[in-house]
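Only a single protein chain was left out; the remaining protein chains are all shown in position.
== chain A ==
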């Protein structure tokens, strides 16, 4: 009833003999593969560079949803943010001084204690007090808030009330001590 299930190309039996080259090419691509198997691949590339790279490029062009700008300002995350920011600022200043002192001889820059103190002496008094407050406040805030962090690490003041009370204490003490240090 149905034609016998033989490899399709063999139905060409009885046709005119093709050239030898054509016949071998034909044999390589057709005769040795039974019906049901694909010889040439029709699937797409599976390389990550081809499939994933366009998605990454798309992501780079998309805007970011607002986060810090829309979250309600609260003592908790504001103080955490300033703890990190002030810590980074003081550390940057410290690193600049230390690394500058280490590499100054190589560059030929005169960078030692005497040069620094003589440079500071030339600054007017008002600017000196303002600058000392600007330098002292991040230091005192980070130090006192750091003690608050260490207290949390001992599981103390872990309630919302404790967090807010210690937070206000740190804010008050750091401002007072920074003003005191600036006036030395």
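Here is the rule we use: a residue touches a chain if its C-beta (ideal position, glycine included) is under 8 Å from a C-beta of that chain, and two chains touch if they have at least 3 such contacts; residues count from 1.
In this text, contacts and distances are computed from a predicted model.
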Checklist outcome for this item: Of "TMM27 protein", "Aspartate aminotransferase", "Chromosome transmission fidelity protein 18 homolog" or "Succinate dehydrogenase [ubiquinone] cytochrome b small subunit", the UniProt protein name belonging to the chain not shown is "Succinate dehydrogenase [ubiquinone] cytochrome b small subunit"
Checklist entry - Which residue among A:107, A:160 or A:184 touches the omitted chain? => result A:184
Item to check | Full-complex contact with the absent chain, from A:21, A:47, A:68 or A:113 | outcome: A:113
Item to check | Contact with the hidden chain (one of A:54, A:146 or A:172) | outcome: A:146
Item to check | Interface residues of chain A (partner: the chain not displayed) | outcome: 4-7, 10, 13, 34, 36-37, 84, 87-88, 91, 94-95, 97-103, 112-113, 116-118, 120-121, 132, 143, 146-147, 150, 153, 181, 184
